[in-house]
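We show some of the complex, not the whole, and keep each chain where it was.
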Amino acid sequence: MANGIERPLDLLNQSKGKEILVQLKSDRQLVGTLVAFDIHINVVLDNAKEIQNNELKRNIGLTFLRGDTIVFISPASAVSNK
Amino acid sequence: MANGIERPLDLLNQSKGKEILVQLKSDRQLVGTLVAFDIHINVVLDNAKEIQNNELKRNIGLTFLRGDTIVFISPASAVSNK
């Protein structure tokens, strides 16, 4: 699963077009399809959903997310959360 | 909807002149028309409204917003909030 990942950003590159879970510094989590990212880990998600305490809080659609609020990004968790 | 977005800032470019929702690090949210932005994600909104706990707190009109207080920017959410 970790094949071909030499630098951390390689994982984000492999995850384009796939659902990812993004854990923010506050207790917010976002789930959505990774559309784009840059070296600051700014991210665009499509069909993004905001989740708090394991419950859907709201649908926020196509969303730009600033990198400095992100703790971790987990592609597999988005799948297992469905 | 995510057509033509290769880098995160492309979404902001597509959103100029449209209503966006801006989630800040505190629980503040601003809704307004995106007028301009820069690489620091400093943003100018027109007809901006400050929202707390899903209620309109105040109209703040044409407003300059510093990028480092922003968590995410969602163009679709502004529409669905109306």
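A few notes on this one:
Labels for the chains are A and B, by order of writing; each one numbers its residues from 1.
The definition used in the following text is that a residue touches a chain if its C-beta (ideal position, glycine included) is under 8 Å from a C-beta of that chain, and two chains touch if they have at least 3 such contacts.
Keep in mind that this is a model prediction, so the values were computed, not measured.
Total copies of the shared sequence across the full complex, per this structure file: 7, with 2 shown.
Here is the rule we use: only the chains that are shown with their structure count from here on.
Think of subunit A turning onto subunit B: fitted on CA atoms, that turn is 50 degrees, to the nearest 5. Contact residues on subunit A toward subunit B in their complex (touch as defined above): 24, 26, 28, 30, 33, 35-38, 42-44, 46, 48, 58-66, 68-69. Subunit B makes touch with subunit A in their complex at residues 1-2, 5-12, 21, 25, 41, 67-68, 70-77, 80.
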